[in-house]
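The other protein chains are all here in position, but one chain of the complex has been omitted.
As written, the chains take the letters A and B, and residue 1 is the first residue of each chain.
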Amino acid sequence: MTADDVDDVGTYPDYIVINKPVNQRPLRGDVVRYVGAPIAAVAATDRYAAEDAVEALAATLEIDELSPVMTVEQATSDEAPLLYPEWGDNKVVDLVGDRPEVRAALDAAPHRFTETYVVQRQTPLPMETRGVVAEYRDGRLSVWVSHQSPHIARTTYAMLLGLREADVRVVCPRVGGGFGGKTHVYSEEIVVAHLAMKLGRPVRWIEDRAEHLVASVHARDQRHVVDVGYDDEGHIHAMRCHVICDVGSGEVFMAGTCPSLVSGGVMTGSYDFPNLEVSTTCVVTNKTPAGAYRGFGAPEGVFVMERVIERVARLVGKDPNDVRAPMILQQSQMPYTMPGGGRIDSGSHQQTFERVIELGTEALQRVQARFEDDPKVRVGVGYTNYVEPCVPTYFATTGHWAGYDAATIRIEPDGGATVAVGVAEIGQGMVVTTRMLAADALGMNLDDVAVVMGDTDRAPYGLGAWGSRGAVVMAGSVVKAAEVVLDKARVIAAHKLEAAAADVVLEDGAFTVRGSPGGTAVTWAEVATAGVIRTIELPKGLEGGLDAAATYEPYALEHFPDESGRIHAAATWSNAAHAAVVAVDLRSGHISIEEYFVVHDCGTIIHPNVVEGQIVGGVAQGIAGAMYENLPYDPETGQPQFASFMEYLVPTMSEIPPVQTEHFESPAPEMPLGIKGVGEAGTIGPPAAITNAVCFALADYHLDITETPVTPMTIRAAIRGSKDRT
Amino acid sequence: MTSDTTAENRRVPIRLRVNGSTESAAVPPRLLLSDFLREGLGLTGTHVGCEHGVCGACTVLIDGTAARSCLTLAVQADEADITTIEGLAEPDGTLSTVQQAFADHFSLQCGFCTAGFLMSIAGELEQGMTEPEIRELLSGNLCRCTGYQSIVEAAVELAGTREA
Partner (left out) sequence: MKPAVFDYVRPSSVQDAVSALASDPDAKVIAGGQSLVPLMNFRLASPTLLVDISRLDELDFIEVRDDKLCIGAGVRQREAERSVVAARSCALVAAALRWVGHPQIRNRGTVCGSLAHGDPSSELPAVAVATDAEFIVRNRTGERVIAARDFYLAPFWTALEEGDLLTEVRLPVDTPGIQSSVREYARRSGDFAIAGVAIRGTSGDGTPRASVGAFGVASAPVRMTATERLIESGDYSQSALDDAIATDVPSPTSDGQADGTYRLELLGELVILALADCGGRR
């Protein structure tokens, strides 16, 4: 099946108004823009035979090679070949910030510097690659897919394949990790479904790792050009920042342009920093499309901000934490609106910062003592503060779908509950979290609650797993639905207890009359039996059934920017401070992370182990970005220079250090139960903290790292360079 | 010289023990053991994450030692004794000590890597191994979710070297 065979399939919509349209087709025909773009599909009885056919087919392809555009410089040069000639340039997004007061502040600042910071390409890399199984039977399409947003996938399949939405079922069973990469609705899913419909038999495609590395989204790949004004006290007066993101060919749904907006929007995070002007450009190149990845632009922005702080500290001869301290947000400043419009609702920015300095300072001494006798090892500590945007609008990213989610609760005749939610489980603990929260809300035992998610036939329409939103929107909708169910249950119990409903309380799984301990009790099972099957026991006028549906969206969430481009796009904000203590071996350039601390605040904690797992796992991915993973391309041929895990260096257990966490709990004032998010937090800090620590350790060599990943080779080169200079 | 057509249709009879039961099959020479287990025997607990030996998700025991089923041809497993994740728990479903330790320490999130870690530990962990030794031992298994800490904790407990 080639491009011609999918003529009857729709083109992906270009919903996002700030993006130029890419008109993504499920299979690419005459112009192929990156290695990994799907151009043909082969169906066979097994994967071995299919690969034989692909090999034979590849040998017959006639390809004219065009000269590729592989870098930001190439993409923006005047002679650049255009990926989409109709655009007139290679910029899919170009937003120019215009804040005269920031420029005035810059001009007035005693000192200035400009610098370019670079964050490399990475890929989310779930250990389970993507996979799709589709079957078309009796007029219904069923798709089992490894995806983060089952309903959004369903809507997209139905739209492109011309089916009624009710005739499509999407099931996402036990997804083996996503990290953002599986929020996108990929061409392969459409092609497999289309094949299943054409062939009249089930079709399966399991992505292999070689495919995954070029065909699933990449991410990051940003450079930030900054112009910073500061004074001799280390006070940063103003900053202009041009965020330039290489989004690859752009042919992915949803488009991968939004992380770069988040980078600019959250870079000043935990700091009171009003004078920021951000411009954002996304260029297209002949690389794999960029998309969502855990952190979603925040790690890049925070890396730049923290490196700027360290530079200023060095220039004025101050401890970087003394540059941070006057800027750190105070509780009295809450809610605090950032330059980009994000309104930080609450947090413990100062406490987490102070606590992490204590931990980092003690650890630095320990580690210095450890390496006292080795003159060839230098030790350093590095810090970072940041906020994590939680429960964002999806509208800004998709031009569709906003920020809500949904729950249905059905009390079963035996007194148990079936709770179905629109969020999804991708390994982040959403099933256990939902079960705990629903059991709590319904006054039931954990074992009495069955949780349903990831099946569009059984769960209410919801938006899935992304944006550190699951716990909040799940809790909001579950609590609301539970209230409805409980109100009715209390009426039934009151009838049985011959009391007023207002006097009935639910404790330890039984309904009793308030203030009569040890009195008569009615169990959930009795209430449920009456409510669902023995409805003759109901009070007159009350109808049978004990179920409810509810949706929840944080009310203050904004979906459109105002005229000045400011938008409060995330409903609540977790905060954290990290400290990394590293030992750098001058001989090999080897960086060993000796100790790592996260002092975190995600509001009310529902399940401590889930929170811990999210933070530690996130830090590991942050370390991967700081030091190991990269996706370089040959600038001449456009060929990826990574083909396997031999080149894409996912860190192992030997490279990831133990991570120590501590928590503050500043409940989110406007969120249900005070919950915030934690899904992406850990990933944001390590590039900044580790780079800062390495530069501390190598202060003698005047190292000023502006680019990740920081590798032993780059460190050796810097040491060598500094020797050559002196 | 073997002509391609005969090679394509060639099936080699194999006989092996998998989780205690004897299995016989006629397999194409190129069939990977991982695919034989998953597709041929329906033992989908063995996961496939890279097919080039790095991620460790496909680890099984071959004659008692941990090995990559993605780098082993099914024909090479002829006469071998294979244990997969399905063979770790007791027949009544009671978890093995290794599995129980993972459950106790929250050593999994999405669970994709878990079978591989469990088989590596079941095959190679020795009593008294120190934490650095354990980290080196399990470096051949990648996990993208946990940051490894909870897995290390489980393994350290299993090796009996928990610091008091």
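Some observations on this one:
Everything that follows uses one rule, which is that a contact is a pair of C-beta atoms (placed from the backbone, for glycine too) under 8 Å apart; a residue touches a chain by one contact, two chains touch by 3 or more.
Please read all numbers here as calculations on a predicted model, not as lab measurements.
Screening A:Tyr48, A:Trp87, A:Phe371 or A:Tyr461 for touch with the missing chain picks out A:Tyr48.
For the options B:Gly56, B:Gly111 or B:Gly147, the residue in contact with the chain missing from this view is B:Gly56. For chain A, the residues touching the chain absent from view are 47-48, 51-52, 55, 208-210, 587-590, 628, 632, 641, 643-644, 646-647, 649, 651-655, 711-713, 716-717, 720. Touching the omitted chain from chain B are residues 1-2, 4, 6-8, 10, 12, 28-30, 32, 35, 51-53, 56, 59, 62, 65-68, 70-73, 75-76, 78, 120, 123-124, 135-137, 139-140.
The rule is simple: only the chains that are shown with their structure count from here on.
As a whole-number value, the distance joining the C-alpha centres of chain A and chain B reads 31 Å.
Against chain A, the residues of chain B that register as touching in their complex are 28, 30-31, 39, 47, 49-52, 54-55, 57, 106, 109-113, 134-136, 138-152.
For chain A in complex with chain B, the residues that touch the partner chain are 46, 48, 125-129, 174-177, 179, 208-209, 426-429, 609, 612-613, 616-621, 644-646, 650, 652-654, 656, 658-659, 682.
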